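Notes follow once the structure below has been shown.
The complex appears here minus one protein chain, its other protein chains still in place.
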Amino acid sequence: MNEHEPLIRAEGLTRTFRVEESLEGLLGSFKNLFSTRHRLITAVNNVSFDIHRGEFVGYVGENGAGKSTTIKMLTGILTPTAGRVEVADIVPYEDRAANAFNIGVVFGQRTQLWWDLPVRDSFDLLRSIYRVPDDLFTRNYRELAEALHLEPLLTLPVRKLSLGQRMRCDLAAALLHGPKILFLDEPTIGLDLIAKDKMRAMLRRINQTRGVTIILTTHDMDDIEALCGRIMIIDKGSIAYDGSTERLKREHVRHKALEVEFHDYNPEVVAIPALKLLRREGNKQWLRYDPKAGTMHEVISALFRDYCVKDLSIHEPKVEDIVKAIYEQGAAPKAGAAPVHA
Amino acid sequence: MNEHEPLIRAEGLTRTFRVEESLEGLLGSFKNLFSTRHRLITAVNNVSFDIHRGEFVGYVGENGAGKSTTIKMLTGILTPTAGRVEVADIVPYEDRAANAFNIGVVFGQRTQLWWDLPVRDSFDLLRSIYRVPDDLFTRNYRELAEALHLEPLLTLPVRKLSLGQRMRCDLAAALLHGPKILFLDEPTIGLDLIAKDKMRAMLRRINQTRGVTIILTTHDMDDIEALCGRIMIIDKGSIAYDGSTERLKREHVRHKALEVEFHDYNPEVVAIPALKLLRREGNKQWLRYDPKAGTMHEVISALFRDYCVKDLSIHEPKVEDIVKAIYEQGAAPKAGAAPVHA
Amino acid sequence: MRDAAGEAAQVPGVAWPLVGALPPGARVYAKFAIRSFQKQLAYKFEYFVGVFNGLLFIFIFTSLWRAIYANLESPPAAFDLEGITAFAVFAMIVRISMTQDDMSTVGKIRSGAIALDMVKPMSYFGMMLSECLGQTMFHWFTRVIPVLAVSLLAFDAALPRAWENWALLAIAWPLGYLIMFMVNYLFALLAFWFIETFSFHLMKYGLFTIFAGGIVPVDFFPEWLKPLIESLPFMYILYTPTALFTGHIAGADALRLILLQGAWAVALGMACTVMWRAAQRKLVVQGG
Partner (left out) sequence: MRDAAGEAAQVPGVAWPLVGALPPGARVYAKFAIRSFQKQLAYKFEYFVGVFNGLLFIFIFTSLWRAIYANLESPPAAFDLEGITAFAVFAMIVRISMTQDDMSTVGKIRSGAIALDMVKPMSYFGMMLSECLGQTMFHWFTRVIPVLAVSLLAFDAALPRAWENWALLAIAWPLGYLIMFMVNYLFALLAFWFIETFSFHLMKYGLFTIFAGGIVPVDFFPEWLKPLIESLPFMYILYTPTALFTGHIAGADALRLILLQGAWAVALGMACTVMWRAAQRKLVVQGG
């Protein structure tokens, strides 16, 4: 495989499901005993993208938008209804086992470790499952145990681990066989702040030092902002945005918000053209800054010159707000949908 | 009960658990067949607090810090080993059923609705369980159906609802009998951005318009910042902070961070005494602002005067960072641990 | 009044006039039973398989007895062929009529979901019993009736004509049902103490299969085993209602059995209370 060819290539990926319709109510329940009506649902609709070696891609969307159906097709669990996908030159659903050697999977909501066994016994099982050569295993194992601070956990059975410890072990388990690609499904869900920070640091390190390509699905936009160079947004089965996280911020919401605390009084109107009132409360105002109507220098200078400002915060647009806007508008910003290579 | 007396009063609440010690390894497993060694764990250690009518309290802590053990004692599921708790003049574990009429509970991770039944049938069951008088039920039901937009969901069985829809129905289910107190355990876990926003708006409204006292446990500090006037932090079984969220921000981290983008070049040092370099990258710098060394006005003026600043953001300290610091230091900021009444 | 509020709030519920007539405290348990009934309807294949199962088992058991009796020189004292056939048919129908889901409490304890039931102002025992009764109602309509109808036509079984038999059934069936429910409940609560309770349930199933009288009537067991059988609750579940209904046991003996059933019901009831209290103290940490 050529170094410059995409590692994952999806073309027109589509998946429909047949869902049984059932009638409600007591009478309906009786009728259901004999009826078999069906309805078709398109979970993923003509989705195309390329992902290159070493990328860290955030794949986000509302619940039910088609995220996990896509991931299931990439991991070979599900066969697409139409379209095609290649993962490291393998068609996953045609050769699930061969594909499995190339990928690692972490599901935040459930563990792939054996509940009753000490962690290291689970690792030993995975070594055999993936037929990892001894020298490679030893190296990976050492690196991961050190990077993820696993040493004190290895002799404990999984059921005795906290959620954060379990997630670290699960992450190590997914990487022991040295996969090219790592799929993470809500790896920070339910973690407390400290554990979440540690998890993010570890994921960043794995992507950077081991060159593993990572595809992350999450509802936590702080995860995306902290980790992902590229973001893909899926909405009602279609890709609504695909491009760098920076570009998303730059292009989609240009408006910073100023939070101004005044001395003693609160002016009725702030007469600076680039600022527009969003909210007033006590002696505070929230103002939207429009960069077309003046530079930040001009605005700040005018503000401090003309008003008695006690304190100031300037909030950058957050990825969360942008993604929210995209969910709400549907697939509006189609202009930015061309894939961007990291 | 006096209006000004606390609604919930916990004094010296303590709970220990006996945990079976088991030996690891194959030989250990055989030995375990015949051994019964135990160890004592103190999940909640001498915890005291008052909560008043109408408060919206965020109860946060790392996984395993004792949050859910406390909640279990407040809801009457668990008997404390020592100490005492009164919820609306009832000792919950002594009269679990009487306490149940005063409280509503929502667990984000599991539903209290009947999986196979249409939502309204679950509501009807709850009406009977809590013996809600018909007029009260009708009023609550109408208000909640409207506030939580339940109308289209009522005829669907719970298993067909999305997570966000299910959470709205669960919230309504917990409020149908008009409880004085609502316990929320990670009500936004797993929700996408839109659903999370809706849930927060609804919780705020319930607290404000219905006067329900709410105790919220969550790992999402945005929930806390958006909703809770008061925050209680539990760390290793003890209360590490208890006070208003505003005060936490004010007292514990005074340092805003400035994110400055320069034109073309990036100065080696920014010679403004109140600013201290945190990080440099490209033509950007992150600087910490110390308010003791100069007003915001002076600092910003000096910055724009002496340097070619292209863009500026000023980040407020986040509750998340403060709470994180408290987790890391342990129960350091004891000075602020006196309860604050909303 | 119920209907007015129901209309207003658009919560029609199920329009069973009986429920409305109950006192509010009992109404909730009646509703639980009805919901549980309705829930069963969601599983259409379960229904068809259930009827098929019942008929299959009756067919096999009656065939087996016929084959065994054909090998005997003379029928044993306890049953002639007609008697054992009737016993086999009605024992199976009683068994179907008592179908209970004995694992839902185990599942709730393991997953921690039982906490959700414990924050409600009602008796967990009462709630589970109501749910169980709802399932049983479902099995009455969908399995007992068709199986009974086919059995009467096809397997040489006849319903008794004397009102006494029906009266005895009307007392012995609910007692038997209650005993079975409480035995299941007690075994289910073991999940509070043990991680894995499969073996306990296996033991329960084994004892039930052998001693409840569903397959081999108690009469066929050796004399010296009978004190053991009579001191276990299982024969009061299936054997007693079946033997009283078919007229196999009557008069003073019947009365004695019903009194024993009553005693068992009271004793198990007390055991359930004690064990539930102990279980509440045992509740384990989940999620800290």
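Order of writing sets the chain letters: A, B and C. Residues in each chain are counted from 1.
Rule of thumb we're sticking to: a residue touches a chain if its C-beta (ideal position, glycine included) is under 8 Å from a C-beta of that chain, and two chains touch if they have at least 3 such contacts.
Predicted model, so just to flag it, every value in this text is computed and none were measured.
Among the residues A:H4, A:H38 or A:R110, only A:R110 touches the chain that is left out of the figure. Here the missing chain is touched by one residue of A:P6, A:G76 or A:P187, and it is A:G76. Residues of chain C in contact with the chain left out of this view: 42-43, 45-46, 49-50, 52-53, 56-57, 60, 63-64, 66-68, 70-74, 76, 101, 194-196, 198-200, 202-203, 206-207, 209-210, 215-216, 220-222, 225.
What chain A contributes to its contact with the hidden chain is residues 17, 41, 43, 63-69, 72, 75-79, 96-98, 100-101, 103, 105, 107, 110, 112, 114, 116-117, 120-121, 123-125, 127-131, 134-135, 137-138, 141-142, 154.
The working rule: only the chains that are shown with their structure count from here on.
A comparison of C-alpha centroids places B closest to the centre of the full protein.
Comparing the CA-atom centres of all chains against that of chain C, the greatest distance is found for A. Centres computed as Cα averages put chain B at a distance of 45 Å from chain C.
With centres taken as mean Cα positions, chain B sits 24 Å from chain A. The centroid of the Cα atoms in chain A and the matching centroid in chain C are 51 Å apart.
Along chain B, residues 63-64, 157 each make contact with two or more other chains.
Each of residues 14, 38, 42, 288 in chain C touches at least two other chains.
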